[in-house]
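Read through the structure below, which is laid out as structure tokens, and then see the notes.
Just one protein chain is left out here, and the rest sit where they should.
First chain written, first letter: the chains are A, B and C, and each begins at residue 1.
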Amino acid sequence: MTQAQAPIGLAVFGAGRIGRIHAGNAHASPLGEILHVADISSAAAEDLADACGAKVSSVEDALADDRVGAVIIASSTDSHAGLIEASARAGKAIFCEKPLDLDVETARNSLAVVEQHGVELCLGFNRRHDPTFNQLKLEVVNGAIGNLEMLTITSRDPAPPPADYIGRSGGLFRDMMIHDFDMARWLLGEEPVEIIAVASVLVDKQIEALGDVDTAMAVLKTASGKLCHISNSRRCSYGYDQRIEAFGSGGMVSSGNAKATHLNWADEHGYHSEVALPFFLERYADAYRLQLEKFFRKLVGEAVEMPNGVDGLRALEIADAAQRSHESGAPVSLV
Amino acid sequence: MTQAQAPIGLAVFGAGRIGRIHAGNAHASPLGEILHVADISSAAAEDLADACGAKVSSVEDALADDRVGAVIIASSTDSHAGLIEASARAGKAIFCEKPLDLDVETARNSLAVVEQHGVELCLGFNRRHDPTFNQLKLEVVNGAIGNLEMLTITSRDPAPPPADYIGRSGGLFRDMMIHDFDMARWLLGEEPVEIIAVASVLVDKQIEALGDVDTAMAVLKTASGKLCHISNSRRCSYGYDQRIEAFGSGGMVSSGNAKATHLNWADEHGYHSEVALPFFLERYADAYRLQLEKFFRKLVGEAVEMPNGVDGLRALEIADAAQRSHESGAPVSLV
Amino acid sequence: MTQAQAPIGLAVFGAGRIGRIHAGNAHASPLGEILHVADISSAAAEDLADACGAKVSSVEDALADDRVGAVIIASSTDSHAGLIEASARAGKAIFCEKPLDLDVETARNSLAVVEQHGVELCLGFNRRHDPTFNQLKLEVVNGAIGNLEMLTITSRDPAPPPADYIGRSGGLFRDMMIHDFDMARWLLGEEPVEIIAVASVLVDKQIEALGDVDTAMAVLKTASGKLCHISNSRRCSYGYDQRIEAFGSGGMVSSGNAKATHLNWADEHGYHSEVALPFFLERYADAYRLQLEKFFRKLVGEAVEMPNGVDGLRALEIADAAQRSHESGAPVSLV
Partner (left out) sequence: MTQAQAPIGLAVFGAGRIGRIHAGNAHASPLGEILHVADISSAAAEDLADACGAKVSSVEDALADDRVGAVIIASSTDSHAGLIEASARAGKAIFCEKPLDLDVETARNSLAVVEQHGVELCLGFNRRHDPTFNQLKLEVVNGAIGNLEMLTITSRDPAPPPADYIGRSGGLFRDMMIHDFDMARWLLGEEPVEIIAVASVLVDKQIEALGDVDTAMAVLKTASGKLCHISNSRRCSYGYDQRIEAFGSGGMVSSGNAKATHLNWADEHGYHSEVALPFFLERYADAYRLQLEKFFRKLVGEAVEMPNGVDGLRALEIADAAQRSHESGAPVSLV
């Protein structure tokens, strides 16, 4: 048996819902050890620090600690760029929740700083780590469906986020469909060169007042002619709808929704099974855990595929293009 | 193109529900032509004769008509044996609804008369003609599951028949499970040598008062050790439950229930699909049609597999044994 | 019981594959009686006429026969307009296979002639008569999914048609996706006002040489903001892929593919079921039969919903717009 790897010292920036998920996974992993928790709410920071045996620190103090090898950025989107740059300058490896930023230029600048300091930056596109989607990609790569020709991604949230979140989210394309753009790039195996996006407000008129949409479809095309359809809704009565269908010259591989149990009922009204898992915390619980584990393993030198800063930037650029396509009513080139 | 076969002249004995089904299929087939309809209710006979362009006749007159090549016996069970014998003596080919009779001796005597006069006798075990079960048998025969080891037959009616029917039905084993015994023999590929049957009254206490049961399980064993489980209920809330599962050394092939459409719903209560088709007329509509077509084709000399009198007798013997096993609480030998 | 309706005298124009389907259904129906069959191939006409007990006639003679109440136009697309007009002038009710014509102006002129002579014209959009899709529409209309918001139509043929057919088909949008445009109009409950279509040649380079595409996606939008996605491929390894998913405020209703049996296998490679039914003749066998039956019932005065000339024209206009969108790379208005 080889000597055990010392756990990587960690600072967690952001103690909200997603920060607690990452911290919980990091705490349970033998590969990481949370040393610092920072949050603008000291109560939130203290709760999380207590639960993880860490201490509450300022970002500056955390970054100044030599024992910290990596940071987990799970704070609000508008703080991502600044924290990435500060962490890069401090020489820390970075795991950052998506998106890099809502502004492409800002994101590019952050990536330049990361590049300059030569630190690792991994983006939190959780779906890439879902075991089912990983197997789906493997099937496509291994030729189970021949040449991939059409990709269909269905992604529907159970309910719209609060109005104040909508207001600072950057809009459906940058906040929600950005995940699907990343999945499309990951699965298509080549870059999309054009996008057309069409959107409506059908769920909640308040979303229209905020300048956003809640129902959207997009079609992407790659240079070789592959087509990808994405369907988004901010509201779904039967749970969190997360399906992918890859169609190719030799067949189709698709992924249905996960449910809490394997039960089926039959009665005078018909056959029944459960709703889909309620939302991303349940649907992607394994993915969140595996994502951080892979990040840690990458830091100790294993050859692990992780979405990086360029992936984050590219998804953001596509989201920007989708927004422009929706506004102009015309296709937008991605090259 | 070969010269067209003249249709077979037919007499239909019994103008009730099942008689109308067979007459409708015979009338629609170019291979048969209904000439006579007989029923103890002249109104029923007239209605059916009108619908088929036939005339109402007595059994005697129908059997005396030289144009009649075959009879369809769909009258009440207690008249089957007499009609089989009379038809055999008249030299007519016979299609008879199951069962031959409720009494094994009577059935044997009828078969002796049939044998003596050398006429064709086919039994109305409709399930043998269901396209899905036919394919299932073909899979088993073709080795898709290796050696068949265990057979599981689930058969549940939507609701109990009327009390007066129960009273003269011969009981669940002879009236209902007899179909499953025939399926077991057909699919196992060898004769069962022992049966154990266990039964209860859980659906309707009136059935107990009539000396019958409404819920039953049986296990059959063949000489080579194959096992077969049968599950029956006289009541099923989600439609007519008709499933078969064949398990073998190399795999399993099973047949689920048929539904009216391919729709699936999803809403806040979960995913839903329709109930199973309501009862045998819907579930086995194709089987009833194909059954008669095969009977006609057999009569014109084609090599067609049809259940015959021995199949009818053997199923009845197993049903008798099941009844005795239920009453005695002990297994009953079938050899 | 009311007096039986005398069957409607019919002339069938076109004795090819689809003509034989319609003639077979008409022949089997008590509501229609085929009197004349016309085809440019006298051999084909004779075969079909023989099978139906009709006689081979010229179109002119058939239309001059006073006993002919209705015509079934199943000849090649370029003859539809002329036959519609001639039949209308002869005062015959018309059932015409889709499309009316490949040219919108020609189609409009034909409809004007139909209108002028006040005859019934029904279009052969077979899918509207599929029992599963009918139930799906009923569910949507009855509010089973709340307000319909997104419609997803997947339609993939098993294999491309022969090159000579492609050449005169009018292209994928007018020949294949036109069915989906009709389904979209029928199910959306309001007219689409804009379409964007994106297409590729991924299946067969020969199709590109013929100026056509074989892989296409389209997105339609209605005035109220409903979105509809259509996915087409000219080749599908697992059968004829015909699925519809309707998503709304209260849920989703979707229709999977039909298979020949209800069997499922399990072995060391996993669980298996059959491919989808091979192509439209199998998948829509019931629809073809019901379609003609409804046409006949409409002619005898029943209130039956049938797609008419305007439906045919509208689908063609959308197909034209899709073709222009594909060529220009821009959305095309449909109003």
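To be clear about the criterion, a contact is a pair of C-beta atoms (placed from the backbone, for glycine too) under 8 Å apart; a residue touches a chain by one contact, two chains touch by 3 or more.
On a predicted model such as this, the values are computed, not experimentally measured, just so you know.
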item	value
Partner chains on view for the chain not depicted	A, B, C
Option from B:Ser41, B:Ser76 or B:Asn147 whose C-beta touches the chain left out	B:Asn147
Residue touching the undisplayed chain, where the options are B:Lys55, B:Arg235 or B:Arg324	B:Arg235
Candidates B:Val113, B:Ile196 or B:Ala260 - the one touching the absent chain	B:Ile196
Residues belonging to subunit C that touch the chain removed from view	237-238, 266-276
On subunit B, residues whose C-beta touches the chain left out of the figure	146-147, 149-150, 152, 154, 156, 194, 196, 198-203, 215-217, 219, 221, 225-227, 229, 231, 233, 235-238, 241, 247, 249-252, 329-331
Touch residues of subunit A, complete complex, unshown partner	131-132, 135-136, 139, 144-145, 250-258, 260-268
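Please note the rule applied: only the chains that are shown with their structure count from here on.
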item	value
Distance from the mean Cα position of subunit C to that of subunit A, given in whole angstrom	43
Whole-Å gap between the CA centroids of subunit A and subunit B	59
Chain centre separation in whole Å, for subunit C relative to subunit B (CA means)	40
Residues of subunit C whose C-beta touches two or more other chains	250-252
